[in-house]
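Excluded from the complex is one protein chain; the other protein chains are retained at their positions.
This part shows chain A:
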Amino acid sequence: MEKFTKISGIAAPMPMINIDTDMIIPKQFLKTIKRSGLGVNLFDEMRYDDDGNEIPDFVLNKPAYRDAEILVAGDNFGCGSSREHAPWAIKDFGIRCVIAPSFADIFYNNCFKNGILPIALPQEQVDILMNEANKGANARIEVDLEAQTVSTSDGEVIRFEIDAFKKHCLLEGLDDIGLTMEKAPAIDMFETQASAARPWV
């Protein structure tokens, strides 16, 4: 997995609440058997018209935000299905960090498996970053995972919370299957005990 340490990039504002996984990547793109190549279809139904032409008003189609690396969004981002195609599409587009007042659990978890940092902040602080993002390409936001800070170009520094284990895995780009496999003896022991206690399972 790609490491996440520090990024400094353009932030795109998407103030809508309840941005769901069907919006992030509609179902017709779930038919792939690969993880790559979904960025072009990120937010497909908001981004393109029926003929496949770009909708100029959509934020990621605006010249200032085409290279956005950060997304600042409304409450409950990523609600809906468990499709990991959502973070795959976000990452493939080039976005490495999503900032919102809250995230749906499964989406939040999926981000960490793909080198994306989701940051939950109080609404007032998201509002500050949303204003910053609205300034366009000139307003770069810096995200420092080690320091757990988001900084604006005006020098505002906002601290965020993150689970220590998830932070460690993201900073080091760790494959958690490998980590778990090191615990194979504990899994073996559990299986032995559980099959004695609940043989019908």
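Keep this in mind: contacts are C-beta pairs under 8 Å (C-beta built on N, C-alpha and C of every residue); 3 or more make two chains touch, one makes a residue touch a chain; residues count from 1.
Here is the rule we go by: contacts and distances are computed from a predicted model.
Per UniProt, the protein behind the absent chain is "3-isopropylmalate dehydratase large subunit"; the candidates were "Metal ABC transporter permease", "Cytochrome bd-I ubiquinol oxidase subunit 1 apoprotein", "3-isopropylmalate dehydratase large subunit" or "Phospholipid transport system substrate-binding protein". Contact with the chain not shown here comes from a single listed residue; of A:G9, A:P26, A:G94 or A:G136, that residue is A:P26. Considering the full assembly, A:D50 is the residue among A:D50, A:E124 or A:E161 that touches the omitted chain. Even with one chain removed from view, chain A keeps its contact list with that chain: residues 15-18, 20, 22-23, 26-28, 30-35, 45, 50, 74-76, 79-84, 87, 102-106, 109-110, 113-114, 163-165, 176-177, 180-181, 183-184, 186-187, 190-191, 194, 198-201.
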